[in-house]
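One structure follows; several queries about it will come next.
Some chains omitted; the rest stay in position.
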Amino acid sequence: MFFNRKELQFEAKPDKPDPIFAKQLQEVIGGQFGEMSVAMQYLFQGWNTRGNEKYKDLLMDTGTEELGHIEMLATMVAQLLEGAPVYEQEKAASDPVIGAIMGGMNPHHAIVSGLGATPENSAGVPWSGGYIIASGNLLADFRANVNAESQGRLQVARLYSLTDDKGVKDLLSFLLARDTMHQNQWIAAIRDLEEKEGGVIAPSTVPPEWEATEYSHTLYNFSEGEDSASLPWMSGNAPDGHPFKYEQAQAFGQKPILKPGPLESHDTLPEDKLKG
Amino acid sequence: MFFNRKELQFEAKPDKPDPIFAKQLQEVIGGQFGEMSVAMQYLFQGWNTRGNEKYKDLLMDTGTEELGHIEMLATMVAQLLEGAPVYEQEKAASDPVIGAIMGGMNPHHAIVSGLGATPENSAGVPWSGGYIIASGNLLADFRANVNAESQGRLQVARLYSLTDDKGVKDLLSFLLARDTMHQNQWIAAIRDLEEKEGGVIAPSTVPPEWEATEYSHTLYNFSEGEDSASLPWMSGNAPDGHPFKYEQAQAFGQKPILKPGPLESHDTLPEDKLKG
C-alpha cells in the first residue's frame, strides 16, 4: 500500500520557461530508461520476489523512491511550459525564435496535455510495459537494474549539457547522485548474490548436464580481422574460472531443408510440383 | 557487409512436431530478450562504436553470431510445425488432444505464416526496436549485454523444462552454452572498462561538480520496516569506495503549486475564477 507526501523529494524549480528542453526532458520520464521504467521495474521485481525478504524490501524502497522521481520531473516539465510562447501564432510569423519553439516543441504539450508532462519519451512515443524486466531471478534482474541506472545516469548527464538553466541543473545534479547510489547498490547486490550462488553465470541453477559446455568459453570469430582476439582479458580465464578460447567460426549444423506444407497451408507448392 | 553460409551453426532438428512448444519457443526469437534483440543490439552498438576498434570487432563478432541463432530457431519452429494437426478441424471435434493443440497454438502459425516462424514473442506480440540498447557508452552497454544474456539464458533454461524432445533439448543445450560464453565475455569486458575508466559508476566522465554527491551513497528507507538495512553489504563500502549510509526518506523539495495555464490552453480555470 502506498502513501503520498506533498513535498517533492528535491527542489524542482526552473529559472525560466523552455519548451524545447521540456520535450527533451520527457526522455527521463517516459523513455526506455526513464523514471516510469525504473519505478515499475523495481516494483514488479519486488512484488514477484520469492523467499528473499531483504531484497524485496530493497526493491520496494527503491521503486517507491522512483515514483517520486517521476513526480519531480513531471512537475519540472509543467513549469518549463509555464509562460512559454506556445500558442503565439501571430508572433511566430515575425519572430523566428518563437516560430522555432512552436515548431520544435512536442506538439502534445500544446494540444494534448495543456502544458503538462506526458507518459512519453522525448520523441513523443508512449511508454511501454515492454521496457521493463522482472524475471523472478534476482541476479539477472539486478544486472538489468545496474544497466538501467547506467543508461539513465548517462542520459541525465547528456541533458545536463542541453540546458543552462540553474534550477534545472540543480535537479539533474540530484538525479546524477541518486543514480550513483543506485548503481552502487545494485553492483553490491550482484556481488553478494554471485558469491552466495557460487558463480557468475545466471541462472546458477542449471544442472551441468543440460549444457553443451564445450561451447561455453570460445569466442568465435564471425567478422573479418582478429582485433577481438587481442582484447587483454582474452588471454586469461573467463569470470567463471575456465580459460577463454578463440576460434574461427564454423558450422556444426545441417543445411536446413523444410518439407512442403500441407495443402491447407496454401504455401507455394514445391518446385517439382509447380513445374510441368 | 554480411555473408551467409547455408549450414546452421548447430543442429536444429526436432524429433517430432509440437505446435504448442513452437509457440513458446518464439519467445527466444522475437521476445524482449530473443535473438532478434541481441543481434540488433550488438550490431547497433558495433556500428556506433567510436574509437575502440577491438570492442567494435567483438560486437560485430557476437552480433553476427546472433543472426545465425535467429536462423537456427526459425528453422526449429518451422520443423516443429511440420506434420502437426494444425488444420484438422474435423478430428478436433472428436479428439480433445487435437482440439487443445488447435486452440492453444499461436494462431499466426496457422493463418499468417503458413507453418513458419514469425518475428514475434510467445504471446504473438511483434518484436520492437524499443527493446534494444546502444548508447555509445560501452560500459553502460556491456551491462545491458550481460543482462540480456542472463535473461536469455534464464528463458532457455525454462524452455528446457517445457519440452521432452531430445532434438530440441540438444539445441537448447548449445544455446545455454553460448549464453554462458557471452555472459563471460561481457563480464570480462566490464571489468576491463571499469579498471581503465577508474571506477564503477557510469558514465565515468561526469565532472564531480555536476553531482550532488551528498546524496550519492545513501539508501533511503521508503518502505515500512528496515529489512534492507541488514543486507550484508550495507555495512561496508559501496563499490565506488565510499561508505553506504542508511536513512529514513525525507523531503528536500517544495510542495509543487503550478500556475494557471493561459486561456489558449483551455485548462480548467483556477478555483477562485470558477467560483462566484
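Order of writing sets the labels: A and B. Residues in every chain begin at 1.
Throughout what follows, contacts are C-beta pairs under 8 Å (C-beta built on N, C-alpha and C of every residue); 3 or more make two chains touch, one makes a residue touch a chain.
Remember, it's a predicted structure, so these values are computed and weren't measured experimentally.
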item: Complete complex - number of sequence copies, 2 represented; value: 6
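One rule holds in what follows: only the chains that are shown with their structure count from here on.
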item: Centre-of-Cα separation between chain B and chain A, whole angstrom; value: 10
item: List of chain B residues in touch with chain A within their complex; value: 5-13, 32, 53-58, 60-62, 64-65, 68, 72, 75, 78-79, 82-83, 86-87, 110, 114-115, 125, 128, 130-131, 133, 135, 137, 139-140, 143-144, 146-147, 150-151, 153-154, 157, 160, 169-170, 172-174, 176-178, 180-181, 183-185, 187-189, 191-192, 200-203, 205-206, 210-223, 225-228, 230-233, 236, 238-240, 244, 249, 251-256, 258-259, 261-262, 264-267
